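First comes the structure, then the notes that go with it.
The complex appears here minus one protein chain, its other protein chains still in place.
Here is subunit A:
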Amino acid sequence: MLRRTSPVIPGFGMTLGFTLLYLSLLVLIPLAAMFVHAAQLSWADFWAIISAPRVRAALKLSFSTAFAAAMINAFIGALLAWVLVRYEFAGRKVIEAMIDLPFALPTAVAGIALTALYAPNGLIGKLASDIGLKIAYTPLGITLALAFVTLPFVVRTLQPVLADIPREIEEAAACLGAKPLQIVRHLILPAMLPAWLTGFSLAFARGVGEYGSVIFIAGNMPMKTEILPLLIMVKLDQYDYHGATAIGVLMLVVSFTLLLLINLLQRRIIKT
């Protein structure tokens, strides 16, 4: 039996139409243009470009550093969100405002500042190199830059969710004899998890495509610290538009697959 309920606020047709038009102009058509461009390559050429050793090394580097940075932010970000939501302390408003700074700052500025600090002669880099740790110009430095740029995602997605968990539930659980760890495991974590995954995937997706901050701290050594977006720029500098779009398509497909998987995982979590 099909049951049609008309919503209280009318305007479905118009809003959907606008949404589709807007998405087409801003997202779908540019991305489709990229596929059309790449489609001018034969399958063999396309494969030759994306399976070149340098591209494969960059693919591994880009996705592993973005994943590491997103993981770091998943934990540190959750901690930050918890502290900001649960405790009142002097300077909370200042920290609250600082969280968004990585979004406001031009990424190149962030890259130059981080490099100056973490380079072998920099303030922190010097200390690190004393104990034999190289940060700038290694994958570690790239991860650091990505962790900086994607910091706000997890914090900002978790904050409202944490604020919405009523204290009474925790108190009730405690009254019923639950230990703090049990409260976290059975009450807080399940409530957090969907938003947590959203924050994680946003940070991850942003990290994969980040260019401005990374190129300064990466060192850009072939096979070692070249990220995929840099290889796209390299191709463009040779006026090799097809090669550049081929790598673009590769990034898009891998990112889309990963995000889709995370989305499916999220649905399963919400259902259970």
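Side notes on the structure shown:
One rule holds for everything that comes next: a residue touches a chain if its C-beta (ideal position, glycine included) is under 8 Å from a C-beta of that chain, and two chains touch if they have at least 3 such contacts; residues count from 1.
In this section, contacts and distances are computed from a predicted model.
Hidden from the displayed complex is a chain whose UniProt protein name, among "Sulfate transport system substrate-binding protein", "Amino acid/amide ABC transporter membrane protein 1 (HAAT family)", "Heme exporter protein C" or "Tryptophan synthase beta chain", is "Sulfate transport system substrate-binding protein". Summary of contacts with the chain left out: across A:Leu28, A:Leu127, A:Leu189 or A:Met221, the touching residue is A:Met221. Within the whole complex, the absent chain has one touching residue among A:Phe67, A:Tyr137 or A:Phe153, and that is A:Tyr137.
Although one chain is not shown, part of subunit A still touches it, namely residues 52-54, 112, 115-116, 119-122, 137, 215-216, 219-223, 230, 233-240, 243.
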